[in-house]
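Since the structure comes first, as structure tokens, the remarks are kept for the end.
Excluded from the complex is one protein chain; the other protein chains are retained at their positions.
So, subunit A:
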Amino acid sequence: MYYRLNAVTQRLTGAPATVYNPQGLRPGVPSVRPPPVFVSPTKLASEAGSQVEYLGANRVPDLQKVFQRSDGVPVHLKRGLIDKLLYRTTMGLTVGGALYCLVALYIAAQPRNK
């Protein structure tokens, strides 16, 4: 018996019209019945013969919760530590680079001795 979780209704649906059919193997070939497996397909249970979880599950709703927290943090720092580290590195290079540039331009503007 193969049970599927309908991600939209959050309900288990059992015994669909076609048996569990990974990799597009031909159904109806006699095989050992697997024990009940609880998996989360990305497609609805109504779509017969589909693969489960093509390239990962949908994490967008979780990320939407994270980014919509009303904590006053601007969007470029909203993810916490990793954002802060990347921002500080970029700003460090910006300020340091600008100073280095001014020094380089000052040196370049000096007349060359023959």
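In the analysis below, a contact is a pair of C-beta atoms (placed from the backbone, for glycine too) under 8 Å apart; a residue touches a chain by one contact, two chains touch by 3 or more; residues count from 1.
Following the convention adopted for this analysis, contacts and distances are computed from a predicted model.
Tell me the UniProt name of the left-out chain, picking from "Insulin-induced gene protein", "DNA replication licensing factor MCM4", "Cytochrome c oxidase subunit 3" or "Gamma-secretase subunit APH1-like".
Of "Insulin-induced gene protein", "DNA replication licensing factor MCM4", "Cytochrome c oxidase subunit 3" or "Gamma-secretase subunit APH1-like", the absent chain's UniProt record names it "Cytochrome c oxidase subunit 3".
In the full complex, which residues of subunit A touch the absent chain?
42-43, 51, 54-56, 58-60, 63-64, 66-68, 70, 74-76, 78, 86-87, 89-91, 93-94, 97-98, 100-101, 104-105, 108
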